[in-house]
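Every protein chain except one is present and positioned as in the full complex.
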Amino acid sequence: MEQYLVEMKNIRKVFPGGVVANDKVNLSIMKGEIHALLGENGAGKSTLMNILTGLYRQDGGELFIRDEKIEGKYGPKEAIAKGIGMVHQNFRLVKPFTVAENMVLGNRKTIIYDEKSIVSKIEEISEKFKLQISPKAKIWQLSIGEQQRVEIIKMLYKGAEILIMDEPTAVLTPQEVKSLFDILKGMTKEGLSIIFITHKMNEVLTYADRITVLRGGFAIKTLNASDTNESELADLMVGRQLDTKRMIDDGVNIGDVVLKLENVGAMNDKGLPALKDVSFEIKGGEILGVAGVAGNGQKELSEVITGLRSVKKGSVIFKGDNITKESVRKIIDRNIAFIPEDRHGMGLANNLPATDNAILKMYTKKEYGRFLLNKKKIDEATTKMVNDFEIKIPNINCNVKLMSGGNLQKLILARETFENPELIIAVYPIRGLDVGATDYVHRKLAEERRKGKAILLISEDLEEIYKMTDKVAVLFDGQIMDVLETKGADIKKLGLLMAGIKEEVDTNA
Amino acid sequence: MKKILWLGLALFLMASFSLVGCQTGDSDKFKVGVIYIGEPGDAGWTYAHDQGLKAAIKAIGEDKVELVVQQNVKEDQSSSQAMEALINQGCKAIFATSYGYMDYIVDLAAKHPDVYFFHCSGYKTADNLSTYFGKIEQARYLTGITAGLMTKSNKIGYVAAMPIPEVVRGINGFTLGVRSVNQSATVKVVWTNTWYDPQVEKDAAIGLLKDGCDVIAQHQDTAGPQIAAQDAGKYSVGYNSDMKSFAPKANLTSAIWNWEVYYEAAIKSAMDGSFASAQYFEGLDKGVVAATKLNTDIIKDTTIQSKVDAAEAKIKGGYNIFTGPIKDNTGKEVIPAGKSATDTELLSMMYFVEGVDGVIPK
Partner (left out) sequence: MLKVEKRMETPTYLKVVIPIVSVLVAILFSSLILLITGENALAALNTIFAGSLINWQEVLVNGVSLMIIGIGIAIAFKMVIWNIGAAGQMMMGMIFAAGVALFLHVWIPPALLLPAMFIAAIIGGGLWALISGGAKAVWNVNEVITSLLLNYVALYILQFLVNGPWKGVKSMGFPQTDPFPEAARIPTIFPTGRLHYGLLIAIIVVIVFYFLLNKSRWGYEIRVIGEGRNVARYGGMSLAKNIFIAMFASGALAGLAGAIQVSALEGRLSPHMNTDIGYTAIIVVWLSRLHPLVIGIVSVFMGALLYAETSLPAAGIPTEIAKLMQGLILFFVIAGDFFSRYKVKMVKE
């Protein structure tokens, strides 16, 4: 038997509500390796790592650390005692404090803050691994890359020998990515092991020693980085037997161009470029799907069209009018509907009744009252939505937080289609919905398409793309890689495009 | 739905108000209410009033009169509420012991013609509202004589409270006393803008002591300046009540109030209905103010006491200490020779006499 530091065997984790996050997952980590966990969002990577770090408890399977079977109490404290430390995507640092002060936060054993010994220990770690962090710097003075290195120091300070990095490159510039991996490589030479979670194929191939691919909660395969290639990885990541049966008829009612984006560029919330030269158009009676791994600019794309995010470059054209700089309200009044990704935080006000939520887009219209709201009209409109969309709700004055996910989405759908919109932007409209609700949403979208409406459908589900769209645009790293006719599109090609690989692939690969 | 429930709650509260029952009129004692700016404590302005009221009630008979006290009443409209509460409890005579209550009393007096009001240090009267105050400057004049004779550096410090006529008048009376026996002494004034702040007032005295002053006089309610003088091995002059116990090695004498002189008569007038609206403004002769006997542990020279006694006799005999010629401290004549300041002039005095080293902030 080979010398594994960590072995996870047949791990199973089921969340309340019956969602299987991990099943039959095997993972083994060797001393001194960089091991990549590759998979799409929702593939079960984070769950698996949370089991390893003691945050969750597996429902089945076994966990071995240095050949010792882990049983009994195993929480984050025990995990770090066994040398397992995790660097989260969102740093857990106190910004006004110094690096040294951050080391001992939450450590109950530290009663006296002995700065001298902490500082010298940080300097030792920093020097050994070339991290170049000054122990007395305040966190807010450091760049994102430096803060990440502080998190690494924090784990090493606590004695971590296996370092788990959750999407470490998501927040970094390309130069920072390079230097991060140089540091990580150096650490493996000292006998440390690194596990990094990612969905970026190029990083995996460049920097990892071994790769475990997860898909839909299963560990599909573990490969040596030197023995594989992008095409194989793409296959493993998305390559299940897809149901590509189409739900919509071929284009019947194609009209004029409704929405057109020309070289649109925009920043994300952190101020980094999120969209780069995005151009495409949608015609009436057409559904354009946007495929891609989440986090590649989908959210930003939906927001630049609806006016919620400022456009740095290029223009957004709606039925011939330039709406690039228009306010959200103006765009709403142009009858552009938006089904947002975040149902609770954006699409609906949870603690307000269904009536208040129903008029969110149209409350400025004078038939609902110029000054005092017309309660009767509002109730009528809400009742119509509830009836037309078969929304289950005790009464229309009930707070929407009591409704189920499917009914919430129906309410949003009902509201967004109430005024007969010209264009619908739908972002992950079926996320978290059961089969029935998914089907309902899809039928409604198909119905709108038949009426000649233009629809932009942002999806993370290739089945949905095949089922629902006329054309598919693949978004990777803020760029449209290609726009294809959905019907007959090669699934392998789509997979590669989603991984950011554009060159023609020959069928033998 | 919610609204109805909250309304229900309100009704419950209302009901509980009335359920608890009616007022318990517990005695036929005559109730006297008083509002104090502070707490009586063991020295100072409020202490002097509290002692005076208690002594007066004892004299009339504790079985006949009951005192109801409201402490720490601010000089804003909340004072009206405090007095309303006293009236609501059946008080038929209300004493208010600070100037700032004036306009609220005037309003209240109009609304409660069956209640007698007495306002200390104000100037507005009504049919059922009298004012009362004392010429403490006369007592200060006497303490000034002691200070003038005891100073060696010829610099006397005065820790002043607020720049208002009452305080200014006190400083002037004191200074006239000093200068009556020692033409080369000056009185240096610092303002604390406080009535009760032990630390600030002590610090102000320390500043004066560092400046070379060797006798410290004061206007506030705390003994901070006395203690500062004792700590520095210098002398002090107290105010309001006898402050000797706070600084036995420093306190030479104190200018004090004997309010029971007034309170006894005032309460009696309210009890028997002989009340007549008046402005009481008396001095040494009626005994409402006094200078305590000199501290013989410090002052061995008995001629000083006799000089003070002589001045006291002169004032009691009708001498007005503000008799011209008096110049202000810029050299301008404010009271010509042969003239004396009237009570009205005294009550609005806002200049310093010659010998005061200080300015009145605008």
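Order of writing sets the labels: A and B. Residues in every chain begin at 1.
To be clear about the criterion, a residue touches a chain if its C-beta (ideal position, glycine included) is under 8 Å from a C-beta of that chain, and two chains touch if they have at least 3 such contacts.
For clarity, every value in this text was computed on a predicted model and none was experimentally measured.
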Give the residue, chosen from A:173, A:364 or A:387, that touches the chain omitted from the document.
A:364
For the full complex, which residue in B:33, B:134 or B:355 touches the chain that was left out?
B:33
Across A:338, A:389 or A:428, the one contacting the chain not displayed is A:338
Looking at the full complex, which residue from A:173, A:224 or A:327 touches the chain that isn't shown here?
A:327
Return the single residue from B:77, B:199 or B:245 that touches the missing chain.
B:77
Touching residues on chain B - with respect to the absent chain
1-3, 5-10, 12-13, 16-24, 26, 33, 68-72, 74-78, 80-82, 84-86, 88-89, 91, 99-100, 103, 107, 111-112, 123, 162-165, 168, 347-348, 350, 361-362
Considering the whole complex rather than only what is displayed, give the residues of chain A touching the chain that is not shown.
308, 327-333, 338, 340, 342, 345-352, 356, 359-361, 363-364, 369-373, 375, 399, 401-402
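The rule is short, and it goes like this: only the chains that are shown with their structure count from here on.
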Whole-Å gap separating chain A and chain B, where each centre is the average of the chain's CA atoms:
76
